[in-house]
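With one protein chain withheld, the remaining protein chains of the complex are depicted in position.
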Amino acid sequence: MTRFDSDKAAEIHRHLHAHLPSDPALRVRTLESLVTERGLVDPADLDSWVELYANEVGPMRGAQVIARSWTEPEFRDLLLRDASEAVRSMGFHGHATGHLKAVENTSTQHNLVVCTLCSCYPFAVLGMSPAWYKSTAYRARAVREPRKVLAEFGVELGEDVGVRVWDSTAELRYIVVPERPNGTDGWDRDQLAAIVTRNSMIGTDRDLRIA
Amino acid sequence: MTRFDSDKAAEIHRHLHAHLPSDPALRVRTLESLVTERGLVDPADLDSWVELYANEVGPMRGAQVIARSWTEPEFRDLLLRDASEAVRSMGFHGHATGHLKAVENTSTQHNLVVCTLCSCYPFAVLGMSPAWYKSTAYRARAVREPRKVLAEFGVELGEDVGVRVWDSTAELRYIVVPERPNGTDGWDRDQLAAIVTRNSMIGTDRDLRIA
Amino acid sequence: MDTIHDLGGVEGFGAIDTKAPGFSHDWERRSWAIAKNTTASSGTLDFWRHSLERMEPATYLSISYFEKWCLNNMTQFILAGDFTLEEVLSGRTDQRHQPNAPSSLQGARARLKANEVFFDRQIDAPPLFAVGDSVVTREYIDARHTRLARYARGKSGTIRAHHGAHVFADAAAVGDERAEHLYTVEFSARTLWGSSANPRDSVTLDLWESYFVQP
Partner (left out) sequence: MDTIHDLGGVEGFGAIDTKAPGFSHDWERRSWAIAKNTTASSGTLDFWRHSLERMEPATYLSISYFEKWCLNNMTQFILAGDFTLEEVLSGRTDQRHQPNAPSSLQGARARLKANEVFFDRQIDAPPLFAVGDSVVTREYIDARHTRLARYARGKSGTIRAHHGAHVFADAAAVGDERAEHLYTVEFSARTLWGSSANPRDSVTLDLWESYFVQP
C-alpha cells in the first residue's frame, strides 16, 4: 500500500527539502497556493483560524480553568477526575483535549510536561505551544535533567520537592494545576486567572506572583 | 581547568559556526592563515602533506600488505598476530597504525569495519578514508543492518556467511584480509596487489575481481 | 524505527530559549491554519507522525516546527495522490475546484471544537495489568513507528493509571487502527538515568500493553 509507505515518505521529504526554495515563508505560501487553488480550503477560513488563535484560544482559557478549580471544590474534583469533561463544561474543548489529564502540584511535588517524541500539547485549552516547548533542547533535556531545565526558567526547587515529568507519548495531554498562592483569599475567578501563567500550566513556572 | 572545559568547547563551536563565513573553503583558509601567520607550520609543509597523500599514502599500501600475506605464509602469520609490526616491516606505519588488527575473511565469515562514534581509520596504511566511511549513514547503519549496507555496495552474502562488524571504539584500527580469488595461482605480489580494492580492506567489497 | 525524533535524554542541545513566543512569523500562523483546516485524502495521525520522523535527520534538527509541519503536510498530500511532487515543487496545480463558502470566525470556533478527537475504543480483551503492578518494558521494538521512547526501553516501572483501550499508535501508523490497553507508567529517574539522578524524581510515559514484557 503506497499510503503508508515509510520509505516513500522519506524520499519525498528529501526531494522537497532539496528542491523547494529554502525560505520557509515561501514554502508555506506554496502550500497555501496549492490547497486554495484546489479548493480544499478558502483563504478566508485560514484568516479566521489565525484570528481565532490570536484572540480567543490561548493560555487565558487554561487560566480560567485553574482559577475555577481554586474556588469551586466540585469543579476541582471534576478537573482532577476528568479534565476533558471539565474543560468541555467551560466550552474550551477541541484540538487535543479529548483525553486531558490535570496533575496537581503540591508543596513536595512538582509536575513538568513534555513530549519527547514530537510536541504534543493541549492546544484548545492552552493555545499555541511556546517555541521552547517544541525545541529539540527542551524535548531532549526535560526528562533527563528537569531541575536544570527548571533553573533556566527561574524555578529553583528545594531538596524536599520531587519532580514528576510527564512525557506525552500517547493521545493523553497534560495540564499542570499550580498551587494557589497565599495572599489571594477572597479574589474572584478573573483576578485569580490573571496570575496563572502559561508556563505554570506546563510546569516551567511554579510559584505564582501576585504582584 | 579551562583546557578540558566541555561547555566552553560547546560555546566556542556555537560562536564559530554562527559567525564564520559559511563556505567551508573560507573557513579552512582562515585557519591556514592563522597557523601560517603564527608560524606554527610553513605552507610548503602543508603542500608536501597534500602531495604525500595524493601520491604515496593510499590503499595501494594496504593492497601490498594483503598481496604479500597471500604469497608469504610467515608474513601472513605476522600480519594476523601483529599487524602493526607487519606494516612497519614494509615501511607503511604511521598515523593510526600503532595498534592495528588484521581480520580474515573466510568462506563462512565476512568482516566489516566501522567507527560509529567518530570515523577512526588506519590512515597510514589505507590513505584517506572514503567519504562514505565518514558519513552519518554508514556510521549509523553498519552495526545495525550490515547486510543491507553490503547490498548497497553490491555485496550479497549467502545465508551460510556470518558478518562480524568491528566498531573501532578504542585506539585499535582494523584492516580486513580478503580471500585470495581463484585463478591467481602464480601471480606475483604486484599483480595480486592490483586486484585488492580499498573497499575489500574495509569490508564493503568481498569477492575480488581478476578481470 | 529509531529515527532522530527520539530525543529524550540526548545531550548537547544547549540552553533553552525560554522567552520565545508560540508564533514569531505570519508564515507560522498560516502553516498552522493550513495544517488544521485541510487534510490529505487518506492516512492516520500516527502515519503523519511517522512520516515526519522520516525527514532527513540533519533537516529534522535544523528547521523549525512549523516548517516541518508544512513539509510533512506536502508529503501527505503527495502520498495520498492529492497532488503530484511536480505540482508541489512548482506550486501550481491546474485542477481548480470551488471551495465551500468561507464560514467566518464562528466556523473556525466550530472547527476547533470538532477537533476534539477520541482515541479510546471498546475491546473484548481484559487488561493484563492493574494499577500498582510492576512492569518491564521491552528492550527491542521492531515497529516502524513506536511511542516506546528509546530511553524507557528495558526498564522497570509501576503502573499508575489504566485508561482502557486506545488506538495503538504502532499499528495505526501502518493503517491498522486496532486498540490496546493503555497505561500511565512511572519510572524512577534513577532507573532511567542511573545514580546521578535525583532519587525523588520520576518520569511517566503513556504506554500500550504490548510494550511490556508479557506476564
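Order as written gives the chain letters A, B and C; numbering starts at 1 within each chain.
Criterion: contacts are C-beta pairs under 8 Å (C-beta built on N, C-alpha and C of every residue); 3 or more make two chains touch, one makes a residue touch a chain.
This is a predicted model, so every value here is computed, not measured.
Enquirer: Who does the absent chain touch among those shown?
Expert: Checking the complete complex, the chain left out touches A, B, C.
Enquirer: Which listed residue, B:64, B:105 or B:204, touches the chain dropped from view?
Expert: B:204
Enquirer: Touching the hidden chain in the complete assembly: which of B:33, B:106 or B:191 does that?
Expert: Considering the complete complex, B:33 is the one touching the chain left out.
Enquirer: Contacts of subunit A with the missing chain: which residues?
Expert: 10, 14, 136
Enquirer: For subunit C, enumerate the residues touching the unshown chain of the complex.
Expert: These residues touch the chain not displayed: 1-4, 9-14, 53-54, 56-58, 61-62, 139-142, 154, 193-196.
Enquirer: For subunit B, which residues reach the chain that was dropped from this view?
Expert: 1-10, 12-17, 19-20, 24-25, 27-54, 56-57, 84, 88, 93-99, 116-119, 124, 127-132, 134-141, 143-144, 146-147, 149, 152-153, 159, 161-172, 204
Simple rule for what comes next: only the chains that are shown with their structure count from here on.
Enquirer: Please indicate the chain closest to the centre of the assembly, with centres calculated from CA atoms only.
Expert: Looking at where each chain's C-alpha mean falls, the closest to the middle is C.
Enquirer: Give, as an integer number of Å, the spacing between the C-alpha centres of subunit C and subunit A.
Expert: The computed centroid separation for subunit A versus subunit C comes out at 14 Å.
Enquirer: Can you work out the whole-Å distance between the CA centroids of subunit A and subunit B?
Expert: Once rounded, the distance between the two centres reads 49 Å.
Enquirer: Which residues of subunit A are in contact with two or more other chains?
Expert: none
Enquirer: Send over the residues of subunit C in touch with two or more other chains.
Expert: Residues 14 of subunit C each touch two or more of the other chains.
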